[in-house]
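Shown below is the structure under consideration.
With one protein chain withheld, the remaining protein chains of the complex are depicted in position.
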Amino acid sequence: MNHRFRVPARVLATLTLIVVLVSIPVAGQAPSTASRTNGTAAKPYTPSRTPDGQPDLQGFWTNSTYTPLERPKDVTKEYYTPEEAAAAIKLVAERENEQTEPGTTADVHYDFSQFGLDRSQSTFTQSLRTSLIVDPPEGRIPSMTAEGEKRVADRAAARKALGGQYDSVQNMPIGSRCIVMAGAGPPMMNAGYNANYQIVQAAGYVMILTEMIHDVRIIPLDGRPQPPPGVRQWTGVSRGRWEGQTLVVETTNFNGKNPFRGASENMRVTERFTRTAEDTILYKFTIDDPSTWAKPWSAEMPMARTQGPIFEFACHETNYGIANILAGARADEKRAAEAAAKTGSK
Amino acid sequence: MRNRLVTLTTVTVIAAAGVLLTTTAGTAQAPAYRAPRAADGKPNLNGIWQALNTANWDIEAHAAGPSVVRELGASAAVPAGLGVVEGGEIPYRPEALAKKKENYTNRLKLDPEIKCYLPGVPRSTYMPFPFQIIQSQQHIMMVHEFAGAVRTIYMENHVEAPADSWMGWSNGRWEGETLVVDTKGFNDLSWFDRAGNHHSEALHVIERFTARSPETLMYEVTIEDPKVFTRPWKMSMPLYRRVERNAQIMEFRCVEFVEDLIYGHLRKQPSK
Amino acid sequence: MRTKLALVVAGIGVLLASAPVWAHHAFAAEFDVNKPLKLRGTLLKWEMVNPHSWFHLDVKDQDGKVVTWLIEGGSPNQLIRMGVTKNTVPIGTELVIEGYHAKDGTNKAVGRNFVLADGKRLFLGGSAPGGGGDKK
Partner (left out) sequence: MKTMMRTFAIALTILTVASLRVDGQSHAWTPPRTPDGQPDLQGTWTNATITPLERPAELAGKPFFTEAEAAEYEKTVAERNNMDRRDGSPDADVARAYNDFWWDRGTKIVKTRRTSMIVDPPDGRIPPLTSEAQRKVAERAEYRRVHAADGPETRPLAERCVLWPTAGPPMLPSAYNNNYQIVQAPGYVMILVEMIHDARIIPTDGRPHLPSNVRQWLGDSRGRWEGNTLVVETTNFTDKTNFRGSGDTLRLTERFTRTDPGTLMYEFTVEDEASFVRPWKAEIPMVKAEGPLFEYACHEGNYGMENVLAGARAEEKRAKP
């Protein structure tokens, strides 16, 4: 038995510890609160202020989670019991540390656990929620409009028309190309690993550094208008404001090249960041895109305080994998052509 | 009609003369100036800043020159500049000077900027793109429009760079009116400019940011790299605030602009 | 896959459908599943870079000639949070690497498993300071 087929005992031990430590909202509590379940009545948390008087969201945070965006089809309840949640996490975490069968495609990969990249080895957040989506109440993305369906089909057709996935770099996924991570958002969906954020505030601005591909969002709070509709960006253009303790950020002007769940470029994302505990920010977002979904839908997830640092995630600069993949595809083609020629000549 | 012509010509001429009047030598010592304070009492350097010089083409003094790509004609030609290096010349070791010349000759192939690579330090500061300072007590962020390059200046918990990187590992401190940033942990892949001025992974950069008026900062840099230079040397320049009301760091995700250049030869049908 | 994975906890089994750890790019497109290999060599350089780190390994071939291999690993960022630095794995460290050869036939491979000369796995099992999680 190869040692690599063992789940590292240390990981499991750590995992157990984390499950105990991570705050878990009580099922049945108002969904917007994320108070602790340590048995005592939770006091409403008032965040400290930055020197210029903003509620202080600063620090390193993660939204790494095992909770899926959409509720699993066979789950009907909104919340698990704490025991069910812990069991579910343990099961998935074990699977993540599970080793692959040698000689299979899945095995052609470095070992995430060896690089600390499986979720159990870093801080992750959890709630008892069975899905991140809280509205509609069934916890799933509403069905698409006909226009939305058509757009999704058109995009797929356009991709297909470009040829094979490895015919050229432009045919490859934008994340692999280091342009932007598919989940960079907004909304900020949890990356598979390095799902970390650094928030820094200065008078008039909130900055959020996303670890993956060093994406920075600089959100002005001065009430300035959105740029004209002709100015569009991969991550849109964000404008923020404070509503009490909550940072509300509205983002429009997407370029539509990294569509979130099939959305159009005219999607409007409203995000709400509320510090609900010393080590928790409750992150909620609402997607409003009538041409894709008849009515807006919303999700929420806690962000947990984590430790830094966020080391530079230069991506494009040493993205050797891209060249290797393309070279590999060309080598495959050459081999296939030679084999065909050989067969033909017989 | 004739009068109007006279007026127009005169206006043009005076404007031409006026331009020079305002561009007095940038490296003059900043006069004593006390910056407005941020809420924590430190000099407030928050804002969107940009260099207004030709250091990104060549940090040393240089005359105008043609574009390295014929098709781009005047649009990519090199504007002349008097340089930002104090004392005029960079004190290269002989073999390092030879490498600089080689870099220059082969700049179309070698300049990391062309490939949309993170620009390194201090080049990120004087690229012809704005950058924004977001200043908190623990961290001062410098977010650059070019390639979305970002620096975290650690104002507390100073540690050594865990690994080498493009933008280095920056520890900062306040010295009176001045933000002093000490950066090490660079790789040897970034350049100082398009002229091929270079460094090794032993690079140590000390930057000093000092407000010199409400809308300008003085930016002074000391470069140390004993593998490449015979002694430490300095550059300095003013940085200007982008005062437009709608000034904003926009996306300049240049990767997709260079993919065909870098990977085009690996296309199924190679691009010409 | 082990049969254990077939175990379904009532009402939560579908959680398994949640996204697996995200892969930056398709490794099976870069490396050949039909060309597993095992390399023993000394570390020449570890590029602690993103999106994936690369180990440069000097390997003696059959004729005793030293050939440098480039081995792809994972993002170093979480390891750095755990306390790993460029000094953690010294140059010259002997490594045994199991992996798969690059499709284009050059001396590149994915490092499916990195093992130290003493048989310990790299980074896990306490080989890295603070290894085993970024919890304080």
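Note that the chains take the letters A, B and C in the order they are written out, and that residue 1 is the start of every chain.
Please note the rule applied: contacts are C-beta pairs under 8 Å (C-beta built on N, C-alpha and C of every residue); 3 or more make two chains touch, one makes a residue touch a chain.
If you're wondering where the values come from, they're calculated on a predicted model, not measured in any experiment.
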item	value
Chains on display which the left-out chain touches in the complete complex	B
Per the touch definition above, residue among B:Leu82, B:Ile114 or B:Ile206 touching the missing chain	B:Leu82
Touch list for chain B against the chain that is not drawn	2, 5-6, 8-10, 13-14, 16-18, 20-21, 25, 61-64, 80, 82-83, 88
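Note that only the chains that are shown with their structure count from here on.
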item	value
Remotest chain, chain A as reference, centres from CA atoms	B
Centre-of-Cα separation between chain B and chain A, whole angstrom	33
Touching two or more other chains - residue numbers and ranges from chain A	178, 309-312, 314, 317, 322, 327, 329-330
Touching two or more other chains - residue numbers and ranges from chain B	162-163
Residues on chain A engaged by chain C in the complex (per definition of touch)	3-4, 8, 10-11, 14, 17-18, 21, 66-68, 72-75, 80, 84, 87-88, 91-92, 94-96, 98, 101-105, 107-123, 165-166, 172-173, 175-176, 178, 191-194, 211, 306-315, 317-322, 324-325, 327-332
Interface residues, chain B side, partner chain A - complex	38-40, 44, 46, 112, 115-118, 132-139, 141, 143, 147-150, 152, 154, 162-163, 165-167, 189, 245-246, 248-251, 253, 255-256, 259-260, 262-264, 266-268, 271
Chain A to chain B touching residues, read off their complex	50-53, 58, 163-164, 167-170, 177-180, 198, 200-205, 207, 209, 213-216, 218, 220, 224, 227, 231, 233-235, 237, 309-312, 314, 316-317, 322-323, 326-327, 329-330, 333
